[in-house]
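Here we show just some of the chains, and they stay where they sit in the whole.
As written, the chain order gives the labels A and B, with residue 1 at the start of each chain.
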Amino acid sequence: MANNSNSYFNQVPQIQFEGSASTNPYAFKYYNPEEKIGGKTMEEQLRFSVAYWHTLTQDASDPFGAGTAQRPWDHFSGMDLAKARVEAAFEFIEKVQSPFFCFHDIDIAPEGSNLKETNQNIDTIVAMIKDYMKTSDVKLLWNTANMFTHQRFVSGAGTSSNAHTYAHAAAKVKKGLEVGKELGAENYVFWGGREGYESLLNTDMKLEFDNLGRFYHMALDYAKEINFDTQFLIEPKPKEPTTHQYDFDVATATSFLYQYGLQDHFKFNIEANHATLAGHTFEHELRTARISGMLGSVDANQGDPLLGWDTDEFPTDLYSATLAMYEILKNGGLGRGGLNFDAKIRRGSFKPEDLFHAHIAGMDSFAVGLKVANKMIEDKFFENIVEERYKTFNDEIGKKIVEGTTNFHELEKHAMEHGEIDHASGHLEKIKAGINQYLLRVNEL
Amino acid sequence: MANNSNSYFNQVPQIQFEGSASTNPYAFKYYNPEEKIGGKTMEEQLRFSVAYWHTLTQDASDPFGAGTAQRPWDHFSGMDLAKARVEAAFEFIEKVQSPFFCFHDIDIAPEGSNLKETNQNIDTIVAMIKDYMKTSDVKLLWNTANMFTHQRFVSGAGTSSNAHTYAHAAAKVKKGLEVGKELGAENYVFWGGREGYESLLNTDMKLEFDNLGRFYHMALDYAKEINFDTQFLIEPKPKEPTTHQYDFDVATATSFLYQYGLQDHFKFNIEANHATLAGHTFEHELRTARISGMLGSVDANQGDPLLGWDTDEFPTDLYSATLAMYEILKNGGLGRGGLNFDAKIRRGSFKPEDLFHAHIAGMDSFAVGLKVANKMIEDKFFENIVEERYKTFNDEIGKKIVEGTTNFHELEKHAMEHGEIDHASGHLEKIKAGINQYLLRVNEL
């Protein structure tokens, strides 16, 4: 444990790996940090991160009700509360063996009565965090600026209809980059909280896009100026809180980046629940980013497919975890990114120990996903399917198509001469049965 | 095998249980018909059924494209085709070891140029089926009348805006009941194909409901008249093909049954994909029917949560299969009902062998679900959670509430005197981790 003397989670022991048959709720059944999978340890492959806002700051309120969360630091307020949360954070993160954490500026320190005061509060807490980090293995995966909670961001930040808000947002990102450098953050994330519109009826979409393009260029310039060597990430989301978010999904944000000459400077932070709200699977968004070389990091959570809002549940779906880990392994890992639990306990799971149960559930699920996906890659499960299905592209006219050495004349001639086309079955039902079999045999790996 | 000499699936061997490590695609990994789970054999517990329409009749067309299915009986037509399908059906059903099958009238025999001719066609095929059944163990789970494909049903059948169509529908159900009796069907199903509306703007909803109520009463009367001892089932669906289907979900159909005095004469045939289209989980619909004593049978399939139409995929999601089997076991089994694969191969899975892969995938998934759910019931996994969470209803004021012996005066007095309320956490994340652990240990059961 780090250098604090207070304990907020006395009742919970250090979480350790005990294996798949353990009945200890405070033990990992699958996540074994030192175990090597695919040539690296699980810790290196998974790069888990605790989200400060969901675990330390939020109170489990919802639009219809007050916060239910019972937290051992509830009796503090103001900067004392902020400090207690830092203590609790390091205790928690170390107890669940997460190598990383992430935060928004106002997760760690309260806003002051003006920007200067806010920055002073942040400086105080950043210094405290830096101090903790000296004696801890915990690292900062990424930080960001909250530009959606305060009233001033009512119509966005970098796409606000108000120039003063835009300037305020710039000041916050400037500070965020300085904090990231100070704490050695691996990445800096832009989630466009209210960058979008409530209604097109009163919106100048072109001006807002142009302003956002300029905003990102200034951010890049400033990071360069202060020699902050980080990876910039955009986190797409299609809607909520606004009716339409400009970074709807990976493809939409890619289109924006190209139109503003930013495509070489950003990768994506992909969140499962944002993918499904956009009408995509999690793995679709990961694949889309991966094949463009833009898969940067992951917000690991899950949604409820029957609900139309971001539920940010802890990820326990083993299918989703397996297919996500397949994309990540095919990407050669996450590089400077990680698996950040942008996930919150349900409003009915209000006890402090639920924070542990939830993280264990999520970490074990991705550990299973890693083991199963790695085994499938070793066996070339998907690769063999694809190889067989696309084999006509390996020679003759198919090869020419892939090499770009044919044209419509030659293709027409081929089509005229070629008789009936014999297709390979997609065998999707057999593939799904195969995935189930891999999954249910994970304990044999 | 039954008494046909032709084989349509020579290339596929008899499907047998080989266990979880088998690499034979034509073997069950989990479905072991004779294995006892929860005091009955798997065959008795699961009561699988093959859907004639998806497996023998359909061609894998979709609204944008022609049929892709390659079937060994494609060269036949008319009544010869119908007869070939019967031969193929019994070969297929026996090879996949399904104890039951189901059909609509026009799945088994082509429509003639008028009702009389159609009924003659049906009679011919029913006689042939009956003959096959004499030497086979295959039984008829249910039959029904297709009252949605022909143009005459453009605005429904029992809720048609046209009295002649209504009469035609009555004639078809009359015949269906006779056929069901002839073949010993366990159930008779009403799926309201076009019983609903395309638009309220030209619809007399009250008249249509009244007519449907009368239709069902006449059907009950006729079954009684011919001494057909069967179980009547309504299959809810919320939309598609019509904009609004009257049997939207279990609760909606229950409301209808009560309003027309039919609640004691019908149970439900619940389809997974229809549940999700209605905004519910599969298990929600099963539970809703179960606690009303109206869970009759199941159409086992699954949908794609990101698509807004009925995809009727073969069920491979092990979470869904487990939770469904939990409801079914808590129901004391399915009684006269069964698990009918109202599921179709994907349009890209067009080879005959895909029909086997798909059924194996579905049967193994439900076998896993059965084993896991049964183990969880033996361990009182969910029961202990509920017992703990609702314990305040076991004595004092809680007991009075449950026994119905209190009133608002006493409850107010209790509330005034009782201090802060101490809630039990719902521990949902811990529960989900527990389910994963049960699932991944199925091979140890």
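Convention: contacts are C-beta pairs under 8 Å (C-beta built on N, C-alpha and C of every residue); 3 or more make two chains touch, one makes a residue touch a chain.
Computed from a predicted model, the values in this text were never measured in an experiment.
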Quick one: 2 copies here, how many in the whole complex?
4
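Here is the rule we go by: only the chains that are shown with their structure count from here on.
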Upon optimal superposition of chain A on chain B over Cα atoms, what rotation angle is obtained, reported to the nearest 5 degrees?
180
Measuring from the mean C-alpha position of chain A to the mean C-alpha position of chain B, what distance in angstrom results?
39
The answer for chain A against chain B in the complex is residues 20-21, 25, 29, 276, 279-281, 305-306, 314, 316-319, 345-346, 348-351, 353-354, 357-358, 360-361, 364-365, 368, 423, 425-430, 432-433, 435-437, 439-444
